[in-house]
Each structure stands twice: as structure tokens, then as C-alpha cells.
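Notes follow once the structure below has been shown.
Removed from the display is one protein chain of the complex; every other protein chain stays in position.
In order of appearance the chains are A and B, and numbering begins at 1 in each one.
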Amino acid sequence: MMRHRSSWKTGLVVLLVAAFCMVSVAAVYAADVIKVGCCLTLTGKYAKAGKFFKRGYEMAIEEVNAKGGIHLKNGKKMKVKLILYDDKSDPTTAVNLSEHLITVDKVNVMLGSYSTSQVNAQSVVPEKYGVPYVNGGGASSFIYARGFKWIFGTLASISELSYTEMTLLKELIDKGKLPKPCKLALSWENNAHGKDFEAGVKKAMKEHPGYFKLVLDEPFQKNTKNYAPLLIKVKSANADVYLSDCHFPQFSAQHKQYSEMGLYHKFVSYGARGPESNARKSLGDAVNYLVAAQWWTPLLPYPQSKAFAKMYKEKYKEDISEWYPALAYETARILFKAIEIAGSLDRKAIRDALENIEFKPAIVAGQVIRFDKKTHQAHYPYVIVQNMPGGKIVAVYPKNAATGKIVCPMPKK
Amino acid sequence: MKRLTKTQVFYGIIVLFLFLLPLFVHNQYVIHLGIMTFLFITIAIGWNILGGYTGQISFGHASFFGIGAYTTAILWLRLGMPPLLTIPLGGLLAAAFGILWGYPLLRLRGYFFAIATIGVGEATRVLASFWESLTGGSSGLTLPVPKVFSKVPFYYEMLIIAFLVFLLSVWVYKSKFGLGLFAIKDDIDASETLGINTPLYKILALALSGFIVGIGGSFYAQYIFYVEPGDVFSFEKSVNLILINIVGGVGTIFGPVFGALIFLVLQEFVLVLFPNLHLLVYGLLLVLIIIYQPNGLAGLIAYVKRKMKKTKHDGGT
Partner (left out) sequence: MSINYLLVNAILFGALYASIAYGLSIIYGVMKVVNLAHGGTLMLSAYVAYTLFTYLHVDPILSLFVALPVFFVLGMLIQRYLVDKIMDAPQIASLLLLFGVWLLMKNVAYLIWSGDEVGYNLSYALKTIKILVPVSIPRIIIFVISIVTTVLLLMFLKRTYLGKAMRALSQNRDACSLVGIPVRRVAQITFGLGTALAALGGVLASMIYSFSPEFGGNFLLKSFCIIVLGGMESTLGVIVGALVLSLIESFSILVIPIDLQEMISFVLLVLILVVKPTGIFGRRATI
């Protein structure tokens, strides 16, 4: 191998000049629009969710701009401009892009990315610079337990999700559809998301003594491909109910092996996963009767929710069964509302407006979104849905949103 | 002698320029890019000492980076240690970890070492996300975000670290120790017969390499305020180090510097526009460089210079 000892002036100069020239090209915008910064998981493992979020954000922005923009106190109406980058579903990239958005693009406010790990990592940056940041993609209460001042989340927490599912299970036990005590097998991604899920289950178990018996409580690696070891444990635990906290890729991988290994439970839920159109495509009839808790579903009976689903269909020419675009839409609308209340682009004022906002009519269950004063996480009821044979999805809980009756125990194949 | 002085003046100007930069550039993003460049240069130099000088290609250097980052995060968060003080500790712990697995694994040759390091890197990542009580599991740890934040101190911190590490790498390159490392790379059997204590040399190179990357990781944690096993221990981090060195020139002094600059320009300016193509670009670079220019950009520049000057080729081969 050669050991070069020549001088390197040429190369070094060329590179330095190149690097710093490109920096100075950074665009300068005129100050007559409100710049909303955002990066999303447009590629990588959460690409699908990222695309849905993009659509939701765009719908909200088109809507506000069609009205001429956001009305500010000085009488001016300002349009909104979205500055969007792709974070490749990688937390570090999300951090870097957030730096870029705040320091180069000089955005006024920020919208969040998708998934707990992205939001968890990214939110450090707006907190550091004091930029109002609202997200509809990070649900773990862990994100909001860090005492951050500038971070707001519109997803109700994962512990509430599992708690809601447990409440439904308790009702089913009371009706005699599940045995009492009901043997429960639980598995979760070993991260904040999963721990939050476990916490909700445990809370419900404590509140309803004698109802449940936890026969398996097992964390798993979120990047694993091979679920056989976990599922063998699940199988030999002989539970009545299987609850597993997953994101979509993990759900898809796990449930494929679940059904292929011939497992059966009277009630199966993968947290928020199951009704996605992609799930039926890759898993077929194996998704029948899966139960999922949702932040939003087109089945909700409110007019504003129906209107959103219709608007979505008109714009993108496809039906919507996923919650992602709806929450993205709400997230952006809440942020715009807060700017309007603040009446200026003063970041502190926007933050205070967000803290006190009472957003209604919201399209989510309960029709109101407000943030907890301390944690800044939203709190509203979940809707539980069940997949039916033939691709139909039915809302089964709570009663005021139900469009059908739950099938439990699940029929054996 | 005169030529040498000229070169020194030239380098002096560059270093001075870099030191004065924050005084007349107030764009935070430029400062950020500067910090990231210095960081990449530092850790790439770390990799180069083992991979380039000694010829032991490692796919597991993210483990050092991660250990450095977590050392800082844990000491800062749990024991309230001032973050700056944790930097050498992060480096030392990473070096110790390197010795721990290097001792058995460095006996392996060529491929086997490289593949085994994939195993080490991945096993460390899995362990870090499993050991929740210490590391916070795969949700990672968030560090105390300051009320007022300025990048400039970080800029100087990283610049000084990068500068010192660079000098260290030059010193190693020119020292007897470095000669030994290059001898091992060329022909391990021959260097043994020459009386070089190859196991000792290799493990020292690994420890030094781990130390430098660990320092980088430690700095990274306090700059980003967030550490997560899926990020700091990721296979991608290890791969980036390899890419930077291969693009810049494996086993050369300036290779990691060029490589890091190109890598950053690619990442921040080209791939932001075409995020779908980043693996394609890296893959193509890797394939083309290995086939046509195994010495990377450093080798290319040397080649062009020799062609242009049409003088006798310099240095030894």
C-alpha cells in the first residue's frame, strides 16, 4: 500500500470552497408567508405512514390557504407554506433536518414526524430553540414526561390505548364471552411505545382484580424478523387473549408467523394495527376478527369526520381506512388555530395559545382536543374497531360510536 | 526545507480560518455543518488507524461510538458530571471495550475479523437496547436541554478535538509504531519475522482507534442531547465510517478528511434533493472506487499530480 507524502493543497482548497459555497446558496424567503417546517418518514420503514401524514398536512394547508390564510391581529392575512423534508425513518436524520429547518429555513413553527422514536429524537431540537412543535405521530407518554415546554402531541397516549382495550375486555368478561379470570398473554416492543402499552394493561388489571391473569409478559426487539421464539412462548402460555403492541411492520411480520404457526386466541389485538388496507393485502383472511384501538376511523358518526373522509376521497381518489391522515390534518389545524388565537407569529404567544386551546369540533372521538397543561399530550377516547370477513371494518366500542357488535370469541378456522 | 515551510503556512492559514469562522459567519447552519464535519473527520480518522493503517477492516465501530455516547449520557444524567469531563472517559471506556473483544478477535485474519466485527457491533446494539436499567432501553435517553443554546462553544470543542486527533494520526503515521502497523497490513507473517510484536501492535491500534471514535460518540451525545441504541450503535454508523475512508482514501493521512467533507456535502446538499438514491450513490461509489481507484480521492489526487508534473513519483510505494 502506498504512503503518499505529497502536499494536499489543491484538494483541500477545492473541497473547502465547494462545501462553504453550497452553504451560502441557502434560500432566503420573503417574510409574507408563515413557514411551517416539517420532516416526515417519506421513505424507509414508515414510508406508508409518512405519505399519509403528508396528505393530511397538505389538506389542512390547502384548506386554510383557500380561505386566504390565517388572520392575524395586525389585520393581515398570511398564507401558510409547508417546508417538507424526508427523514428516511431515521431518528438522526430527523434531528439534522430539524436543525436545518430552524436555522436555515428559519421556520416559524413546526409539525412533527411519524412514530414515537422519530418524535422522541426530533423534538429535542425545537425545544432547544424554543419553536412551537405539534405532532400527531408520537403517542408514547414517555415523550411528554420529559417536561418539554414547546412540544405538543395530538395522539392520546398508548397507555390509554391499552387501557381502553382492557375496559372492553372487562365488559366481555362480564357478559360471559370470555372466561373469568381471563388468561392474558402480552408482548410489546421493548421501547417507550411498548412500555407505555404494558403500563396501561397493568393499570387496568389493578383496577379490576380477579378479572385477569397475566400468563405472559414479554418484550421483544423491534427490528426482529423472526417471531417464532416469541410465538412459541405465546403458544405455550395457553392464554385466552393475546395483546401485542406493534407498529405496522412488526404487526405484519408477527401476525404472518402467528397465523402460519396455527396459533389461536379468543381475542387478538395488535394495539392500533389491523384495519390498514395493506394488512389485508399481505395477510389475507388472517386479519379477520382482529381488534384494534384507533385515534380516528371513517366509521365515526360525526359530520365533521364524515366530511373529512369525503374530502380525502375526492382529493386522492381512494377510500380511507387508516387514521394517519386524519390525525395529521387535525394536528395542522390545531397549530393554525393556535396561531390565529395568538394573533401573531410570536413563538411564545403561539405556545401559550396551544397550551390553553380547546379545539372543537375535532374529528376524533369525543370531538374535542385539548392538551394536558403539564405534559402537553392530548387526551380523548379511543374507538375500537374489528375486521370482519370480506374486508368490512366495524366500530365496536364505545357504544355511542359503534356500528356493529363485536365477534368474540373469535371463530376457529 | 523552504517547501515544507510553505506547506506549513498553508495549513496554518486553513486552521486559522476555521478558528475565526464563527466570528464572521453567524449562520447557525454553517456552524452546524462545521461541527458535523469535524466530528466525521475525527471518527473517520479513528477507523482509519485500525482499518487503514493496520488493514483490519471493522464493520463494528459503531459500538465504540455508542459506548462513548452512552458514557457521557449516563454520567451526565445519573451522576451529574459536567459533560466536557466525560469526553476522555467515553474514549477510555470505548478503548477498554475494544481491548476486551479485540484480544480474542484480532487473531482472526482478513475476512474473518471483518465478519466477526459485524457480530460484535450488532450484539452490542442488541445488548444496549436490552439493558434498560442502564441505557433506558431502545427508547434511548434524553439529556438536559439548556435554556439558552449556542453552537459556537460546540464548534470550538469539536474543532480542537478534530485538530488534535488529526495531529495524533499524523504522528502515528510517521512513527515507528505506524511503520509497524503498515508492515502488518502489507504482510503479517513477514512483519512477525522482522520482530514486530504483531498482537500487541494490533491491539494498541484497536484501542487507539476505539478511543478516538469513543470521544466522537461522547461529543455527539452532548451536542444532540439524545442517544438511542438504534442510532449510535447502528450498523449504518459503522458503514458510514468505511464509506468515508474508502471515498477519501484508506490508509492515507488526508483520506478521512476528504472523505468526511465529500460525505457531508453529499448528505446535506445532494441527497436532501434525492433522498431515494442515497444507498445507490454510496453503493456506486463503493463499487467504482474499489475497482478503479482503491486509494480513493487521496490516491486520485496523487495520481493526477504525478501525471501533471511528470516528475518522478514521490514518496515510497
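Quick notes on this structure:
One rule holds for everything that comes next: contacts are C-beta pairs under 8 Å (C-beta built on N, C-alpha and C of every residue); 3 or more make two chains touch, one makes a residue touch a chain.
The structure presented is a predicted model; accordingly, all values stated were derived computationally and were not measured.
Of the options A:S89, A:T164, A:T331 or A:Q386, the residue whose C-beta touches the omitted chain is A:S89. Only one of A:G130, A:P181 or A:P249 touches the absent chain when the whole complex is considered: A:P249. Within the set B:L77, B:A123 or B:L300, the residue that contacts the chain not displayed is B:A123. Where subunit B meets the missing chain, the touching residues are 55, 57, 101, 104-105, 107-108, 110-112, 114-116, 118-120, 122-123, 126-127, 129-130, 235, 239, 242, 246, 276-280, 282-287, 290-291, 294. Mapped onto subunit A, the interface with the missing chain covers residues 43-48, 89, 187, 190, 218-221, 223-226, 228-230, 232-233, 235-236, 248-249, 252-253, 256-257, 259-262, 278, 281-286, 413.
Just so we're on the same page, only the chains that are shown with their structure count from here on.
The mean-CA centres of subunit A and subunit B are about 35 angstrom from one another, to the nearest whole unit. If you check the complex, the residues on subunit A that touch subunit B are 1-12, 15-16, 18-20, 22-23, 26, 42-43, 85-86, 88, 90-92, 95-96, 99-100, 102-104, 116-117, 120-121, 124, 127-129, 140, 142, 146, 148, 189-193, 195, 221-223. Residues of subunit B touching subunit A in their complex: 3, 7, 10, 14, 27-30, 32-33, 36-37, 55, 126, 129-130, 132, 137-140, 142, 145-146, 149, 173, 182, 185-186, 224-226, 228, 230-231, 236, 251-252, 254, 257-258, 261-262, 264-265, 268-269, 272, 275-276, 278, 295, 297-299, 301-302, 305, 314-317.
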